[in-house]
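Apart from one protein chain that is not included, each protein chain of the complex appears where it belongs.
Chain lettering (A, B and C) follows the sequence in which the chains are written, and residue indices restart at 1 in each chain.
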Amino acid sequence: MDPSFDSEKVAEIHRHLHSHLPPEPALRVKALESLLVEKGLVDPAALDAWIEAYTEEIGPKRGAAVVARAWVDSDFRARLLADASAAVAEMGFAGQASGHLKAVENTDTVHNLVVCTLCSCYPFAILGMAPPWYKANEYRARAVRDPRGVLAEFGVTLLPETRIDVWDSTAELRYMVLPQRPAGTDGMDETALAALVTRNAMIGTDDLRGIA
Amino acid sequence: MDPSFDSEKVAEIHRHLHSHLPPEPALRVKALESLLVEKGLVDPAALDAWIEAYTEEIGPKRGAAVVARAWVDSDFRARLLADASAAVAEMGFAGQASGHLKAVENTDTVHNLVVCTLCSCYPFAILGMAPPWYKANEYRARAVRDPRGVLAEFGVTLLPETRIDVWDSTAELRYMVLPQRPAGTDGMDETALAALVTRNAMIGTDDLRGIA
Amino acid sequence: MDGVHDLGGKEGFGPIDRAHEDDPYHTEADARAYALCVSMRAERAYPVDWFRHTRENMDPVDYLTRPYFDQWLQTAIAMAIDAGDLSMVEVATGKPDSLARTPAPMSPADVQAMLTTPASFEREVSEAPAFAPGARVRTASHGHPGHTRLPAYARGAAGEIVAHRGAHLMPDDGARGIDRPEHLYTVAFARGDLFPEAAGSPDRIHLDLWESYLAAI
Partner (left out) sequence: MDGVHDLGGKEGFGPIDRAHEDDPYHTEADARAYALCVSMRAERAYPVDWFRHTRENMDPVDYLTRPYFDQWLQTAIAMAIDAGDLSMVEVATGKPDSLARTPAPMSPADVQAMLTTPASFEREVSEAPAFAPGARVRTASHGHPGHTRLPAYARGAAGEIVAHRGAHLMPDDGARGIDRPEHLYTVAFARGDLFPEAAGSPDRIHLDLWESYLAAI
């Protein structure tokens, strides 16, 4: 049937669910899985497919490969900055939440940081599952108000004159940071460079400049 | 020593207290009482004095006596509406949070409702301890936005054209509602009238007009 | 909706906990909850903003305390109950009354297709965009009950259009079941214009905002 689109009704359903479901998360999930499978609403094989995809195939290694290619191939870098959705599709990484992807580039004067304050939106197809801190209240509350304090907790210290560009991705655009290539990596090939790229650098909570 | 007046410092102290104190409220209170008494920061006799005062002496019966007098004595009613602090002091009820008391009067066209959205301020000296719902998130969140929905939950239904005056007592002024005298109480004396006045009527979540 | 989900700029939140940051799922239950949610939801193609709004309507303390995918799963269940695809009695007893009336559930092949096919939220509109890059705009000063994607911290604030992103489905309407595209812009705000203690900071906060959230200054 169709949804009611009624806020009060779903709020009340949530209150009932809160009282009817087991309080312990693992038991709650187990009870619901068993019901949904028995009811015929989900196929256990589909569940396994989802879980495995983000365990084995899809993860931040994809984003790292994108970044490394942008570092070594200036044409690709230009395409990535112009249309990141197309650029990652070119590498075979099109998928969930990559349809309106934007790459934002760190420079000597600008550092980028990505958050979703309203619900934790994230570019799954190229970064995989979001880390727990990205989804946590603390990061969502603080990243827009106190980005320097947040970065300091991640060990990233910027000059006071460096501008932080925060991207609060509350619409359907998704953002990935293109970090600066570390100094002293001139001889490295794309594969070796990709190994230097951390997931946090692509969110903006890591700084690769000093690592090599 | 002097307070630091440092928000970050007390937030950190709270986090440490959260982890160092027993999670169960009753055990937490017991542990702290024993420490504070042993340390010499509190006198057990003072604790008993506070608890007894609000169990036996100070409570909504005081407010009810004020209301009943205002119903039978129009001069007192005028003094109450002009300077409620002085009027309640006249009845021997001066005390905690009665220093800047205001009485707001219900009429055929206006219904008053009192809340403190920021921290649950309340006129202790004339109403005693606030009921749990007055201090709860639900009442604090909803009373200013949805006063009619809140009143309906308390069984109070107003005409659509009746104006609700909400008093969000976030400064040091405290408010009490002077309800309308119930119909059919012409023969009653002050004591009998006082017995009709509920604590909720003086907050604004009860309507006495139909009770007698 | 002015709910606890609208966390941006809220103060009083402490240090960031980086535990499990490199595990795709940090518990088995977390993995199962994720998979259950996406297996149920996508099949029905409810608007994503109805999902978001249904999540926002969970008990505020549950919202702030429960594991992330555990919240997603309760949201998917609430949506299924709302739409009549499941009953509260079935959830409470753990026993289905009847088999689902829907066609076969999502298969592994469906999953594979979803994993490789990006969704697009862009639509054609006949109206020209009202703002061009460089334009100064002020955001609406209020939200409204129901879903919206204008966070509270950026209401009534002055900013600058940095890009027009085409017309995207409007989320406030999507959560009410209405498919209506509207021009979408990336807007930059000085951090100091949003948070008084940041006055003079060079930092900028960017939000992607729909045209009806914005007025020319």
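One rule holds in what follows: a contact is a pair of C-beta atoms (placed from the backbone, for glycine too) under 8 Å apart; a residue touches a chain by one contact, two chains touch by 3 or more.
None of the values given here were measured: they were computed from a predicted structure.
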Per the definition of touch given earlier, which of B:N137, B:T157 or B:T191 contacts the omitted chain? B:N137
In chain B, positions touching the absent partner: 1-7, 9-11, 13-18, 20-21, 25-26, 28-36, 38-43, 45-51, 53-55, 58-59, 85, 89, 94-100, 115, 117-120, 125, 128-129, 131-133, 135-145, 147-148, 150, 153-154, 161-173, 199-200
Give me the chain A residues in contact with the hidden chain, please. 11-12, 15, 137
Taking the full complex into account, what residues of chain C touch the chain not shown? 1-5, 9-14, 56-61, 63-65, 141-145, 152-153, 156, 195-197
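Here is the rule we go by: only the chains that are shown with their structure count from here on.
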So if I look at the partners of chain B and the partners of chain C, which chains show up in both lists? none
Relative to chain B, which chain's C-alpha centre is the most remote? A
When centres are defined as mean Cα positions, the distance from chain B to chain C in whole Å is 40
With chain centres defined as C-alpha means, what is the inter-centre distance between chain A and chain C in Å? 14
Check: chain A positions touching at least 2 other chains come out as none
Give me the residue numbers in chain C that touch at least two other chains, ranges are fine. 14
